[in-house]
Structures are given as structure tokens and as C-alpha cells.
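Every protein chain except one is present and positioned as in the full complex.
Just so it is clear, A and B label the chains in written order, and each chain counts residues from 1 on its own.
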Amino acid sequence: MRATLVVAAPVLAVLLVVVTGLGATALQSLGLMPLTGAPRLSFAAYTSENGELLTATGLSLLIAAASTALAAVVGLATAVAAMSSPRTRRLLTGLVTATVPVPHLVGAASVGLLLADGGLLSRWLGASPGTWPSLVAGRWPTAVVLEYAWKESAFIALVVTATLATRLTGYHETAALLGAGPWARFRHVTLPLAAPALGLASAITFVYTLGSYEVAWLLGPAYPEPLPVMAYRLFTSTDLAARPEAMALAMTTTVIAGAAALAALALVRRTAAWR
Amino acid sequence: MSRAQHRPTSRQLVTPSKRRRAPWRYGAALTAGGMLLAACSAPAATTATNQPVGSWADVRSEARGQTVSLWMWGGDSQGNAYVDDVLAPAAKKAGVTLRRVPVVDTKEALNQVIAERQAGRTDGSVDLVWVNGDNFATGQQAGAWRCGWADDLPNMRFTAPDDPLLTSDFGTKVDDCESPWHKAQFTLVYDSAQIADPPSSLAGVLDWADEHPGRFTYPAPPDFTGAAFIRQLLYSVSGGYENVPATLDQAAYDELSPALWQRLRDLAPSLWRGGRTYPRDSVALDKLYAQGQVDLTMTYGPATLTDLVATGTFPETTRVLPLAEGTLGNASFLAIPSTSGSAAGAMVVANLALSPEQQRLKADPQVWGQFSVLDQSRLPAPEEKAFADLPASPVVPPYPVLSRNANPELSSAWVPALDEGWRRNVLAEVQ
Partner (left out) sequence: MTRTRRALGLLLVFLLLAWFLTPLLPLALWAGAESWSGTSSLPQRWGAGNLTSVYASDGGAAVLRSLALGTAVAVLATPAGAVAARALALRQVRGPRLIAALLFAPVALPVFAVVMGLNVVLLRLHVPGFLGITLVLVVTALPYTTFLMRAAYAAYDVAFEDEARTLGASPGAVRWRVRLPLLSPALAGAAFLAFLVGWSDYIVTLLLGGGRYVTLPILVASAASGTGNEPTVAALSLVALVPPALLLVSLGLLRRRLNPRRSGSARRSDPAVSPLPLVEGAA
């Protein structure tokens, strides 16, 4: 009973913000909350960009999947390396601390400066004009994925370390005492213990990357563009009539991200260490 | 002490009754629903958009002690310094506290004003906005701007009443709803060390780009500068701005735009990255130019060029490329939102910004370099002389030279039509 009451506060706050915000978005996309003129129900906003919608969704999913996979691998590697000794743990925690607070906007600007055609890496490696691969704003969203993976790997490392620290060492010692080699220890002790944290953090990363626009805005090509970038472009258009279309795209992104979130939660619940 | 006494099992906590959790769930839903209804109920109460301004003395006395929040683009450090260190102290002398709010895009200010209008607020947090054509037009559509005050500013007498740049903002009638602040000219910029003999017309620039693949590109519309480039090119392929009607006309669009898209499609393979992608905005293009990836860039605010060369961001050999047929010119304004609670203070600040002294200080390339909106012939002699004595910029020619043959802007209805047309006919086609 007390638990229910105490949980009620955050749940109510979330409900308030989500329902009001999403509701307003939905109403605007249906033309029922126009900025000018009388409200009039219309589904035009949802049907106007059909051709580009599929490309945009595919690109969003690609960026999200690639970033999450890379971030999960690197994040897990960082967490495992951090468990090996206190000195390594302090060093890696320091690195992660330096990375996580960097806003995506600044991170994207920095990665852009690094990986652009005339960027730092190309200058330092002495690449002649035209030979540097199109990492930024190229056919494949390489720079976008790298930036997301970089920042989110720090986030995943932080989450996994924080939860592994609670319990890992004892099991490791027991397993070592029982004769398990390092790879066996990793597979049978570390991985199962880290799985819920890793899964949840990866789920958060996937869903966040699906809905975030800043990095793809700065580092991606003008065409094709992922869903949130298209939504933002229409949202900031000078033509107020594009606002319902932007809201319709935002609703679509939310539905896809919501579905992804539910799938991820269901997957994580299946891991053995979940209670 | 038994476990059961101190730690009830979860089964005991989970009551089979739905009654206990239903109330707060429904309560939450009701609250949220109520908020939503509050949000989308009847449109905001009309604010005093056309409330007549009293005498100037009344305005000045009402303005004393008010705080004015000026929302302006924060990416220009010289501009920020001018407002903080020159304009704000001058406003303080008139009793008004001027606060600068840095925004990434004026649309953020517009969104805030629109939200305040929807909420029916009259003490809004936006008191003065640095606006340009399309944002002004959008705001007029949404009733965001206060009107009926600009012509009553005492310093308006120094502007020419028939100046086309000041009576119409991107084809939308200014109509006493905003007061002018700067004039600007669309400018092409090139690196004279890379281009020894620059072309003198826009068609010549595109031909140069065809001969030098990968050394030219333009920002993707809907970026402000990219859209201006498209408009300028429309003038060029149509044989001059006289052949393009200022107001959007479907027939004219259908007749004139195919040539434009065709030229851009033909140009695409010679552009940077083969025209498969374009810089997201003018900042990205400037970065390409600074890194030596392209030899030309473009801007609608040439005032920033002096500082960029001085700090070493742009190469020293950067020069302005004058076009024989002239380029687009416009003026930018200060507008007061209809939801502002410190309108009197905002008017005082707008008047101050329009004063000959401030316009002269602002036009100094070392301070900001923004061109003045005042008519030189209407200024008192000492001020006129002070203007003439302003130092010249090593990069940017003086305004009379730059604005020779200035082309008028198209109405803002053309902007989204051309932006969308570019995406459909050029960007998507070249993939």
C-alpha cells in the first residue's frame, strides 16, 4: 500500500507530462489545435509525405541499431575492463565522466571537426583533397553512428559498472576458486549479471537515438534524412501550415519508438538475472 | 522476530481490489485531460495589438524602470558585444534595463510568442525580437506582432519614407508593426588566392563551378542563405528581377522555375560531393570554405566578414565578389510581440537603436559593421560627417558600393514554394 502511494508520485508526474504533451501533439497533427484559424479535423498531415516516410524510417532504424550495437559492445568492454583493478576502474571512470556530460550538440560539432573532409584527422594524416572518405554527410551515416556510439558507450559503461559493482567480485572469486578460466568466467558470471543493465541501457540508447535529431542534423546528409530531422525541419519551417505535418511525423516517431521500447523491455525481462 | 511480521510478503501488499489503484489512475487521467482542455479551449483573449501609442513623453515615462528582453540570434559575437556593451548602457541612461536573450534561430522567439498568445498571456517574456522577412510574415499570420507604434518613433524622421526596403519586409507590408535596424545585402565571397580572375555575374560563377568541379556548393534550403541563393539564381535564369513578379503567382512559378531547377540539376555533378549532398546551413558552408574544401561562400550578413578575416577564421585573401546584375538586398527590423508586458520600454529601445549615434556606432566595422538604415541626406551635418569618417573594412566594400543595383526581395510566399521545389526537383532527382 505504501509502495503504491510512493510510486504514484513519479507515475502521476510522467502521466501528466506525457499525456498533455502527446495529446497536444496529436491534436495539432489532426488540425484540432491550429495556430491560426478555426480547428478542423483533417488527416492530411499524415498522408502528405508517404514516399519519404519509408526511407526516413529505414534510415532512423539503421542509425539506431548500428549505434546501439556498437555502444553496447564498447560499453560492456569498458565495464569489464573497469572491474579488473581499482586503478583501471578509476581511469575508465574518469574517461566516462568526461564523456557523458558532453551534450550531443557539442559532441557532434567535435566529431564533425575531427572527421570532416577538411577536418583534423584528415589534416593530421596528410590526406590530399578528395581522398578522404565521406564520413560526415556521406551516403552512409558513419559520423552520426560514431558520435552516438561514442557518447552512448560511456552511458552504457556507467550503468553497467554501477550495477556490476554491487555484486560481481564475490562471484568472480568463487568461480575462479572452482577452476573457471577467464572466458568461462565472462560467459557464465559477468555476462548474465551484466545482461539486465546492458539490456536496459541498450534499450534506452536505441529508443533515444531513434527520436533524437541534433546529431543527424549536424553530421548527416541533406537527403535522405531520418524521421526526427524531417520532423524538426518541418517544425521550424516558416510556413505555419507545415506544423501539423511536423507533429504527424513526431507522432509516427513516438509510435515507432514506443514499440521499440516495449519490445526491448520484453526482451530484458526474459534474461535470467531479472526478478 | 519472525520474517512474516516485519516483512509482509508481496502477496499481502497486492490487494485483489482494483479500487485502491483506480482512484489515482483516474485522477491522473482527469487532471491531464483537464489541462489539455485548458490548452485547446477558445483562442487567447485579444491582446492590445493596435493600442494607440500615447505621446512620446508618456511612453518614455512609462518605460522608466522596465526590463526589456531582446531575443536575438546569438551566433555573432560582435553583435552580442554591441548589444551588451553599447546599446544596453545607453538604454540604462533612459531608465530601461535591456536584457539580451541569445537564441539559435528567431523561430524560437516566434514559437514562444505564439505559445503565449495561445495561452492568453499579456506579460510575456519576449519584449523585442530581431526579425527578418519570413519570420515577420509568419508572425503576422499568427497575430504575433504589436502594430501601430513604429512610425511614431521620433528617430523615424531620419529614414526615407519611400525607401522600399523599409516599407515592405520580404513583400509583407511593414504597416507600422516593426522598426528598422540594419540593412543587408546578399554577398558572394571568394578566396582571391584560389580564384585569380573572378567572374562578374552569377551565371559566370556557375560556369566557373562547372569548370572547377568540387570547388563550389551552396547551403541546402530551407537555410536562409541557401534559399536566398536560389532566389538570386531565379532572377539570373529569368533574365533579371524585372521578369519575376514579386507576389507568388502559380503561373509565373510554373513558367520560371523549370529553368531554375534544370540549371541546378546540370550544375550538381560539378558541385562539392558531386551534388549528392549539400551543407546543412551557412555555418557548414563557411566551415568548408575555411577548411579550403571550396573556394566560395555566401552570406546575407556581410558585416560578419571583417571579424572573421581578422580572427583568422577565413583566409586573409578573402574578398567580396560583386555581381554586375546586383544582388538581393533587405532590411532587418525590431518587432514588439503583442504579448509583451514592457512595450513602452521596448519602444524606447527601438528608438534608441534607430538613433543616428547608435546607427553610426553599429556601422563601425570594428564594432559590428552593420549597415545603417538611415537616409544620409536627412541627418544633421555633424552626424553625416561622422558617418563619412567611419573606417573602411579591408574586406567589405562600403554599403553604397555593395548595394549598387540592389535587387528587391520576392514576397515571402515564394520562399516555401522554392524551398519545397528545390527538394523535389533538385535534391531528390540527383540521388
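The rule is short, and it goes like this: a residue touches a chain if its C-beta (ideal position, glycine included) is under 8 Å from a C-beta of that chain, and two chains touch if they have at least 3 such contacts.
All of these numbers come straight from a predicted model, not from anything done at the bench.
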| item | value |
| --- | --- |
| Residue touching the undisplayed chain, where the options are A:Val14, A:Ala44 or A:Leu267 | A:Val14 |
| Options A:Leu54, A:Leu91, A:Ala184 or A:Leu267, residue touching the unrepresented chain | A:Leu91 |
| Sole contact to the chain not displayed, among B:Asn80, B:Thr97, B:Ser192 or B:Asn425 | B:Asn80 |
| Identified contact with the non-displayed chain, of B:Thr97, B:Thr313, B:Ser355 or B:Asn425 | B:Thr313 |
| Option touching the unshown chain, where B:Val104, B:Ala324, B:Ala392 or B:Ala428 are the choices | B:Val104 |
| Contact footprint on chain B, counting only the chain that is left out | 1, 3, 6-7, 10, 13-15, 21, 35-36, 38-39, 69, 71, 73-77, 80, 84, 101-105, 108-109, 111-112, 115-116, 118-121, 124-126, 282-283, 286-287, 289-292, 304, 307-308, 311-315 |
| Chain A residues that touch the omitted chain in the full complex | 3-4, 6-7, 9-11, 13-18, 20-25, 27-28, 74, 77-78, 81, 84, 86, 88, 91-103, 105-107, 109-111, 113-114, 118, 120, 123-124, 147, 150, 153-155, 158-159, 161-171, 173, 182, 193, 196-197, 200-201, 203-204, 207-208, 210-211, 228, 231-232, 235, 246-247, 250-251, 253-254, 257-258, 260-262, 265, 273-275 |
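We adopt the following convention: only the chains that are shown with their structure count from here on.
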| item | value |
| --- | --- |
| Distance between the centres, which are taken as Cα means, of chain B and chain A, whole angstrom | 32 |
| Partner chain A, residues of chain B touching it in the complex | 13, 15, 20-21, 24, 27-29, 31-33, 35-36, 39-40, 105, 107, 114, 118, 134-135, 137-138, 141-143, 214, 220, 222, 273, 276-280, 287-288, 291-293, 412, 415-416, 419, 423, 427-428, 431 |
| Interface residues, chain A side, partner chain B - complex | 1, 3-4, 8, 11-12, 15-16, 19-20, 23-24, 27, 32-33, 35-36, 39, 116-119, 129-130, 134, 137-139, 217-218, 221-224, 233, 236-240, 242 |
